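Only a part of the assembly is drawn; its chains keep their places, and the rest are absent.
Which chain is which? They are A and B, in the order written, and residues in each are numbered from 1.
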């Protein structure tokens, strides 16, 4: 079970970085660990001996509330919470079942999932406590002001001529570097949200549909397709099946309705190639302007 | 030069500096062994207990600071109060970086359970955190705290960070498990 949230997903562009405001602040918590920790401490329970079912129910209901509040959340926020919720539910389910053999592999897996979740929670709690110390320390340090005085003119007169140590060009290069805003590099992952369509998967659906109806129009065959990619994938699947001689095409008029008739066996495996599903690596085009990265 | 003279000389020097002074520099200038300088600084530090100022070693160097108890009076003079508060999220992220440095953003995210990109940017912009090379295997950018971080926390070095909670599970072991999950 993958417990770690997908950390590669980027924030929404409308999030103001100064607010640190990526997190869910609707109920004064900051991420799933924070919520879980709050729920546990509300019941005054030790992290290591938590009555899971109660906390799980509250955790789930919090997620429901967030959802219902209409504030909405984006994919990675939701994922982070759902991963923890799923783990909790799993653990609760395991508790509800009569516990027989402990040596069951699934039991062991659940045990590990729980240990891992609590280990992470303990770690989070430790850093949360340290963060409070940091806040106090910064506050204390801010109350003490350093003595920073300019050198007395009489003493300054003793100093040798100052050496800047670089020429004008190097000086300009330093200015450029310093004046460039410190923006951490980002990896765009928007394209990952487009679901990949597998020709092999679509082939299976096409075969199933044709075996069921014997004859279908292409229009019918793609009527449930939710994207152009699926239409293309099914068309490619048809071409492949045609090559194997398991179907016939009928088209009375050019550009008219295309009918497909199944002539292969009604049972058994149909060989489906994966030649369309092999990833194609394209050379990256570096000539595009990187643009102003503010 | 007597002990008292060393102490007076140090006081005289610290009165004109614009940056913290290390024991080594004082030892060189006064031509005394460093142990003697350390002892003198320690004596001086204690001798200001009933004063409106203190002598502190922060980030490796010594200098005079106003006593925290009288900050209200000083603040009226120091108008440059641009120290805006860090958010809770920023503090938590900063604490993870401080104890795990050098550390990648993904690792910090995994520990905090949320995406920390925006917070990291704030910390970098504020000068509290800086880049520190790349992680060998993944090529991810690593981050560490700055000397300005030590100054803001009033710490002399990273070794002076308070100990993490003693009941914390072995972190290195946990990291390995987490890595195997996130890979």
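Rule of thumb we're sticking to: a residue touches a chain if its C-beta (ideal position, glycine included) is under 8 Å from a C-beta of that chain, and two chains touch if they have at least 3 such contacts.
This structure is a prediction, so every number in the text was calculated from the model and none was measured.
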{"item": "Subunit counts for every protein chain kind in the full complex", "value": "A x1, B x2"}
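Convention: only the chains that are shown with their structure count from here on.
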{"item": "Complex contacts: residues of chain A adjacent to chain B", "value": "1-5, 7-11, 15-23, 30-34, 76-77, 80, 84, 116, 119-120, 122-135, 137-138, 140-152, 155, 181-186"}
{"item": "Chain A-touching residues of chain B, taken from the complex the two chains share", "value": "14-20, 53-54, 56, 63-68, 71, 74, 78, 83, 86-96, 98-99, 105-106, 109-122, 124-125, 131, 141, 151-155, 162, 164-165, 167-169, 171, 174, 177-178, 181-182"}
